[in-house]
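Every protein chain of the complex appears in place save one, which is left out.
Going by the order they are written in, the chains are A and B; count residues from 1 in each one.
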Amino acid sequence: MSMLSIRGVGKHFGGLQVLQDVNIEVPGGAIFALIGPNGAGKTTVFNLVTGLLRPSSGSIAFQGQDLAGIAPHKITRLGIARTFQNIRLFPDMTLLQNVMVGRHHLTSYSGLAALFALPSFREAERRSRERALELLSWVKLDHKAEATADNLSYGEQRKLEFARALATEPKLLLLDEPVAGMNSSEKAVLMEEIRNIRDRGYGVFLIEHDMRFVMNLCDRVAVLNFGRIIAEGAPEEIRNSPEVIEAYLGRGDEAEVLP
Amino acid sequence: MLEQQLVNALTLGSVYALFSLGFTLVFGVLEVINLSHGAMFMAGSFAALTVVTRLKAPLAVGILAAMLVSGLLGLAIDALILKRLRARHAPHLIPMIATIGATTVLTSAAQGLFGVEVQRFPDELLPTREFIFGSVHVRALELAIVGIAFLLMTTLFLVLRHTRQGRALRAIAESPKAAALLGINVEGLFLATSFTAAALGGVAGLLIGLNFNSVTPLMGQPILHKGIAVVILGGMGDIRGALFGGLFLGFAEVLSKAYLSSQMGDAVAFGLLFLILLVRPAGLFGRVLERKA
Partner (left out) sequence: MEAFADFWATYSTLIFTVGIHALLALSLWLTLSCGLLSLANAAFMGIGAYTAALLTLHLHWPFPMVLAAGALAPAAVALVIGAPTLRLSGVYLAMATLAFGEVTRILVLNLEITGGPEGLNGIPLLTTWWHILLILAAAGYALARLRRSRMGRAFEAIREDEVAARMMGIDVEGHKLAAFTLGAVLAGLAGALNAHSTFFISPREYGFENAVDILTMTILGGISSLIGPVLGATILTLLPELLRFLHAYRLAVNGLILIGVVLFLPTGLWDSRRLRQLAGAWRTRREGKP
């Protein structure tokens, strides 16, 4: 059974129809990519899945549970985490605090325990901090744990956002253009990291423009063009699909990114 | 009796509209909640009072003085404070806080210069004629107030609609960046907007000062709060909304004072404002914006 099912979803903003009858089944334990030209509606799909926007029609279910009417923070707690295309960190907080925020709903103690720093508070905070440091070391940022996030380079910011999303202990990770602005060695490291995550049983659902990255990494690819899914399949099928080539060729300059 | 109240309501409402027009113009163009607009109102009133009492100038000169002094103060606040905050891309609340500071400075300066007591225009300066239509008495002063307010508002509408500068301003209200790309002198028009808005506020202050024949350093505070109610009623940044909202508030206030309770008139305005914010934050006439995810 697929982990995330998007069934017949449409979305319009006023008169602007952004998505039409979109059907996507994202399996667990695999890396699934959503590609498509600029403005195709990819980020909108993520906004619908995470509950930031409501679909105009259709339904979205996660592990069999219908997400309609569920508040975004509750969707996160069900096990969906995301990163943003235009990176949204907490710039004045330290890296450690950024990641610890992701552990919000996993850290529990009473107000009284917090007020008097009782053992239950200290224990929960210590565990949360240790896990956050562990995640930071995964993305090789642990040496900067006490620096504030606005001191990071672009690539480092993406990595921090990645660690922060993992901190919510998701079952499905949504990554919106995770390697944009990264150099090729950073990309290779992140690719390895994403594979590791899949191998631990997480589902990964990512949006990416970098075709080399997508074709090398992903198990399945769906193509969105003008709000409609025009193709879906294994990377080789997508590479050879006439509709996909047409969609990209129609845009001239983008054609060369297809390997 | 009702007709008499309606005349009062129209007088008050047209001044509220004039005041709110400047307030909403600044929000529409500069995206600043300019809480010093009430101080412009007060300054205009004092400027006119000073000119007519100290220099023995006629009331028409007083009106010009009100526009000029308030306009220049508005210009100064823009050039000295708001401009720097724009350059720094400070979030919207920051300029609002700065204009609170400017209000405190101006109010305190007025208290120092003119004292805290109520000041009055000399009686011989005020038109005393009354027109009688059936059972309704209309003072010449009230006619003049409504006339001046509508004259200025019409002029502003025409300028915004039919001149090059007016079109440029509307382009800026849509998107300052795009306007700058079109070669529009955005900074210059920001300054002009601040001047115009403050000048209108100053005249509104003079008109209210004349209507109740009372000028005090603190007179800007209640009108500011009403101006806020009006622009929220009409939709922030919406010029026509400010006109209707101003008239509406004038009528609501006068009628509830007449028929409910004299003090609760003010509570009606703010109660209404509070409700509107909860139900329709974009205003009664405003478009509801979809929140950006």
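Keep this in mind: a contact is a pair of C-beta atoms (placed from the backbone, for glycine too) under 8 Å apart; a residue touches a chain by one contact, two chains touch by 3 or more.
Predicted model, so just to flag it, every value in this text is computed and none were measured.
Kindly state which of the options A:R54, A:H73 or A:H143 is in contact with the chain not pictured.
Per the contact definition at the top, the residue touching the missing chain is A:H73.
Tell me which of B:L6, B:L72, B:A90 or B:L255 is the one touching the absent chain.
Spelled out, the listed residue whose C-beta touches the missing chain is B:A90.
Extract the touching residues of chain B with respect to the undisplayed chain.
Contact residues on chain B toward the absent chain are 33, 81, 84-85, 90-94, 96-98, 100-109, 111-112, 115-116, 221, 225, 228-229, 232, 236, 261, 263-264, 266-267, 270-271, 273-274, 277-278, 281, 293.
In the whole complex, what residues of chain A lie against the chain that is missing from view?
50, 52, 71-74, 76-77, 81-82, 84, 88-93, 97, 100-102, 104-105, 107, 109, 111, 114-117, 121, 125, 128, 148, 164, 167-168
Following the convention adopted for this analysis, only the chains that are shown with their structure count from here on.
How many angstrom lie between the centres of chain A and chain B, each centre taken as the mean Cα position?
49
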